[in-house]
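All protein chains of the complex are present and in place, except for one that has been dropped.
The block that comes next holds chain A.
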Amino acid sequence: MTGYKIAFKKAFPYTIPVLTGYLFIGIAFGVMYAEKGYSAWWAVLMSLLVYAGSGQYLAVNFFVPGISFAQVIFMTLMVNIRHVFYGLSLLDKFNKMGKKRWYMIFGLTDETYSLLCTTKVPEGVEEDKFLFAIALMDQSYWIIGSAIGGILKSVLPFNAEGIEFAMTALFVVIFVEQWMDAKNRVPAVIGVVCAVLCLQIFGSGSFVFPTMILSILVLFATRKRLEKEREVEVCQ
């Protein structure tokens, strides 16, 4: 167990933005699920086993008589398909993590992916324990949020309108951090431009997967240039 305590301690500050975001969108999920007639235990069960933000929001609609499992699987695939690519950036890191890697793969949400890929492991902490601590804490916030929502069964007594912006702000901050590193700028611009373009063409409901495909195509098309840039970066 040695090493875990320090890993959790060091990882916690990095997860605070996710804590804020997950607590509130978790509460919103718990409330939505409670409105369907499910107790907080069910919300906790789903957050424990599924663990997906937009996926669980969508899943609330599956609990109606006559829903087919083919439909459940298809709709879930559509909303989560972007995750197919996330592991590509973490193959090396996760493969060094032994049995823990299965939990890491399970916990690969947008927010955790972003933290895992962009956080530098602080000195004096083992990398695998640090990454595991981030993943586990993130999920615990999500579970706690959904439990609170399921218990309250209604929105918070204070006006929390706009609190979901915490998630946007988190990604903006990570974006800026990445931008400081010059070799990330071209891929970052490719991601934004492809997303805006696909948003215009496919609409807000279904632009994510086309964006991923288009970004990958453009990243391959610019590979020679980008790899040269990365080499120059290393040489300097």
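Everything that follows uses one rule, which is that contacts are C-beta pairs under 8 Å (C-beta built on N, C-alpha and C of every residue); 3 or more make two chains touch, one makes a residue touch a chain; residues count from 1.
Note that contacts and distances are computed from a predicted model.
Engineer: Just by its UniProt name, which of "Alpha-D-ribose 1-methylphosphonate 5-phosphate C-P lyase", "Nitrogen regulatory protein A", "SDR family NAD(P)-dependent oxidoreductase" or "Branched-chain amino acid transporter permease" is the chain not shown in this complex?
Structural biologist: From the choices "Alpha-D-ribose 1-methylphosphonate 5-phosphate C-P lyase", "Nitrogen regulatory protein A", "SDR family NAD(P)-dependent oxidoreductase" or "Branched-chain amino acid transporter permease", the unshown chain carries the UniProt name "Branched-chain amino acid transporter permease".
Engineer: Among A:F8, A:F29, A:F132 or A:F207, single out the residue that touches the unshown chain.
Structural biologist: Only one of A:F8, A:F29, A:F132 or A:F207 touches the chain omitted from view, namely A:F207.
Engineer: Among the options A:I6, A:V121 or A:I216, which residue touches the chain absent from this view?
Structural biologist: Final answer for the missing-chain contact: A:I216.
Engineer: Identify the residues of chain A touching the omitted chain, counting contacts across the whole complex.
Structural biologist: Listed in rising order, the touching residues are 13-14, 16-17, 20, 36-38, 42, 45-46, 49-52, 55-56, 59, 62-65, 67, 69, 72-73, 76-77, 80-92, 94-95, 101, 105-106, 108, 110, 113-114, 117-118, 159-163, 165-178, 184-185, 187-192, 194-196, 199, 204, 207-208, 211-212, 215-216, 219-220, 223, 226-227, 230.
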